[in-house]
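Not every chain of the complex is shown here; the ones you see sit where they belong.
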Amino acid sequence: MEENQKFIVNGKRIDGRKIDELRPIKIEAGVLKRSDGSCYLEMGNNKIIAAVYGPRALHPRHLQDPNKAVIRYRYNMAPFSVEERKRPGPDRRSVEISKVSREAFEPVVIKELFPRSSIDIFIEVLQADAGTRVAGLNAASVALADAGVPMKGMVTAVAVGKVDDHIVLDLFKDEDNYGQADIPIAMFIRDGKIEGITLLQMDGQITKDELKEAIKLAKKGCLEIYRLQKEALFKRCRGEDFVE
Amino acid sequence: MKTLSNEIIADIKKDFVYRKLKNNERVDGRKFDEFRSIEIIPGIIPRAEGSAMVKLGDTEVVVGIKMQPGEPFPDTPDKGVIITNAELVPLASPTFEPGPPDENSIELARVVDRGIRESGAIDLEKLCITEGENVWIIFIDIHALDDDGNLLDASSLAAIAALMNTTIPSEKFGYGDDEILPVRNIPVSVTSLVLDEAILVDPSSDEEKLTPNRVTITSDSDDNLVSMQKSGAFLLSEEKLYELVDLSVEKARGIREMLRDV
């Protein structure tokens, strides 16, 4: 990939997608046995597993909140998920992602029902291809629903960005690495309606107008993903088997 | 023993701050979109390659810059390296603990770093010594001294002020004469607390006790947005976001002027 290569030619991106087109997405709920809820998700070449444990008693006691559940979120990359082997364990990037991801679920999960307990969300990135944090949020949302954790709605997330001076939906790796801006956004969606932004980060260089365009695209993308999340949960309820 | 009474006082104070806000007043008399007084003291650590102290009201941060040659990253063999680190040392606040950086200091360092990096403030290609082998590494070390709120803006301000004040120590390492580090853009971050419908620019620690919900928006010399970070557990509406963008860009312009005048 050269830095000055054209990313968009005749309205098509390098991987053949249109500017406002998502990568292929595959979502399956209930893929793990031990956890209370789980989800396998592919978004382009991202491969993500999410698991939820809880609500369960939180130890040690001094971590408990007497009034509500404590949400914990651990985003983790497998050592083999990236080009150059990543040393196991949390690095600064994953600590930050875990923090903002946890905060994205805080206003959505009905924590007051479970004082003194924890709801633990674990994300494992098995293969990374840009947008792992938003893919993780989408998977976590499904895993929470699969675990029966009461929520006011769904969290649905996508990254939008700027490449070749175009605002595009759902960056893949090369666009992320060599593009002009990356904006991961998570929306809170209730009954198919976007109610607000629950995660927002950005780095790059954009104008306010471009930001508006980006958020418009993000909303479109999130609604599409939301449909797939619902579908996966519906399949799970119908008791369909997990097919690899 | 100050603790028990302290807790009660803290609660009363929190209440007081909140009731004032409901009356559209900030406890220190500021307007909602007003920064506290800003003082920028460059070169406070003469033995560092660059440095600055920033006072944002009673919040105090020192940033020191050290530079040394080292290996580039394999995927950018012709570019220098920026490493930004924040130490929220327990001297600066009763709530900071000794130990390795927690998620708050990591987030702070990373948001500061993104502002500098994405604005292109430093031309990393100018920091290449021998491609693939040896480049300048810039260590931006943020050292909080007194946390009276909005450490983030104080830190990003001190960071860019310190960089504007940095000399590349070429001589020390045998690479010719020392040079001024060229800074080609001035990113400025603006952090606002989001409380119910209110937006409070540059929150004080009294205000931060009411809510951790805030948005940081960094813009560059051309009013481009270069970094945004929503932090805290809340829903942000699209309208509020655009309001924050306008406010942040405007406030940043004023601060950028101050930086240029230092």
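Quick notes on this structure:
First chain written, first letter: the chains are A and B, and each begins at residue 1.
Convention: a contact is a pair of C-beta atoms (placed from the backbone, for glycine too) under 8 Å apart; a residue touches a chain by one contact, two chains touch by 3 or more.
Just so it is clear, the model here is predicted, and its values are computed rather than measured.
Across the full complex in this structure file, the chain copy numbers come to A x3, B x3.
What we mean here is this: only the chains that are shown with their structure count from here on.
Within the complex formed with chain B, the residues of chain A that make contact are 84, 92-93, 95-96, 98-100, 103, 106-107, 183, 188, 195-208, 211-212, 215.
Chain contact summary for the complex, chain B toward chain A: residues 74, 101, 103, 106-107, 109-110, 114, 117-120, 215, 220, 223-238, 241-242, 245-246, 249.
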